[in-house]
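First the structure, in the form of structure tokens, and then the observations on it.
Excluded from the complex is one protein chain; the other protein chains are retained at their positions.
Let's look at chain A:
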Amino acid sequence: MLTKNDIEIATRAADHFTRLYYATYDSATRVDDLPKLYRPSSALVWNGKPFQGSDGVRKLLSGMPITKHDVQSFDCHPIPGSQPPSLMVIVSGTVVHGKGPTGNPPNTPVKSIDGQPRVFSQTFMLVPDPNAPPTTTGEVAKYYVSADAMRFVG
């Protein structure tokens, strides 16, 4: 069974992860840095299109307009069955691509939704990497993204 401590550590990990993930995604160095959170075996699906592993992430991001994510809610469950447990994290927020509304042509109608922030929903499965030895004090394990499903939903 899950202990309070499991839940607490999992929650903190999810908090840390979501900050790190979207800050990296929105950075100028995302193509080099975001793939580090994945492994070759990771599976991701971006708006229904599959990509494989760190290389897939790199390929996806190298063709992505610049982004600005805003996390509005997230939740996390430890999934029993492995030790330490895998984590499932669901995130809801908005993302602006390119220059946002200010980047629209001057003749854009006021009622146009183009360029406006999109709502996104992203779910991650985070699993411990058995091959990565702890590097800092108190580190339970090093986790990576083993599965990732992202959709624009609004």
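The rule is simple: a contact is a pair of C-beta atoms (placed from the backbone, for glycine too) under 8 Å apart; a residue touches a chain by one contact, two chains touch by 3 or more; residues count from 1.
Simple rule for what comes next: contacts and distances are computed from a predicted model.
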Hidden subunit of the complex - UniProt protein name among "Checkpoint protein", "Protein wntless homolog", "NTF2-like protein" or "Myelin protein P0": "NTF2-like protein"
May I ask you to list the residues on chain A that touch the chain which is not drawn? 1-17, 19-20, 24, 27-29, 31-34, 36-37, 40-41, 43, 45-52, 56, 59-60, 62-66, 71-88, 90, 92-94, 97-99, 103-105, 108, 111-119, 121, 123, 125-128, 132, 134-144, 146-147, 149, 151-154
